[in-house]
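Here the complex is missing one protein chain, while the rest keep their positions.
Right, subunit A next:
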Amino acid sequence: MTVFEQTDSFDRKSDYPISELDLLVKSNEPVNHEYRQLILAAPADLLDRCRAGQFFHLLCPQTADHRPFLRRPMSIYGFYPQSGELHFLFKVTGTGTRALATLQPGDRLSVAGPLGKPFEIEDSWQHLVLVARGVGLATLAPLALEAHRLDRKLTAICSARHRDYLLSIDYFKDLGADVIAITDAEGTSDVDHLERLLEDLVQQGKADVFYTCGSNRILTLLKKIGKRHSIPGQIALEQQMACGLGMCHCCVRPFEQNGQIVNLRVCREGPVFDLQAALAW
């Protein structure tokens, strides 16, 4: 039994799980000098359809300096049907995110979604362990909210170059998570140290499932520990996308399924995949 159900069947005449909408920008503020938080006003029926781990495909604005052509996929940072808000946390790195950074309150942004397969939290998973680094913390943040809602114990191991880049720590703490911060600057983010932290959690019976995203190092380590102790895991992955819906087959990545390497679409079969099926890159 999984908590999140994917919409596999629907009435073709009236029930459309994916929307293309122009949403109003409520705010778009820097959270440090690399990351910004974008808050959009969204209708409740859209927010009700959102699940942790899903993403939206954003049509970034055309500016004098930045002319992104394709949409940009961005994982949901937070969705709040009661306040009517959809949140994204993004790192300003390329043409699309630079254009997004120019959005002002009152502007409109075209979003398509919610898209993709969400994280699952099975009934037997009482102690959740989340390991993320950098902007990956944004992808895992809604999982913390869902864990809180379902009254599950959560340990969040948050990794960054420096404490200043540890995003969402207070957010995780407010949701009752045990937060373990590790940083390059303090020499605590290396794989050996992380492995000891995780082994400790396993020994204490506080690791029924691992959730992660993004980092090759963390993926490789979690796969090893997961295999060693038969602990399941899920990973959210990224890939360059064109359509975001599954039509174009641009965003495939290789996965191991039944001993074979197969290409799966990150937008459709993912972005959340089984940890052991994911391959380091």
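Convention: a residue touches a chain if its C-beta (ideal position, glycine included) is under 8 Å from a C-beta of that chain, and two chains touch if they have at least 3 such contacts; residues count from 1.
The working rule: contacts and distances are computed from a predicted model.
Protein name for the hidden chain, per its UniProt entry and selected from "4'-phosphopantetheinyl transferase", "Acetyl-CoA acetyltransferase", "Transporter" or "Dihydroorotate dehydrogenase": "Dihydroorotate dehydrogenase".
Annotation: of A:32, A:93, A:216 or A:240, A:240 touches the absent chain (contact as defined above).
In the full complex, the hidden chain is touched by subunit A at residues 7, 10, 12-13, 16-20, 59, 67-71, 110, 112, 239-253, 263, 268.
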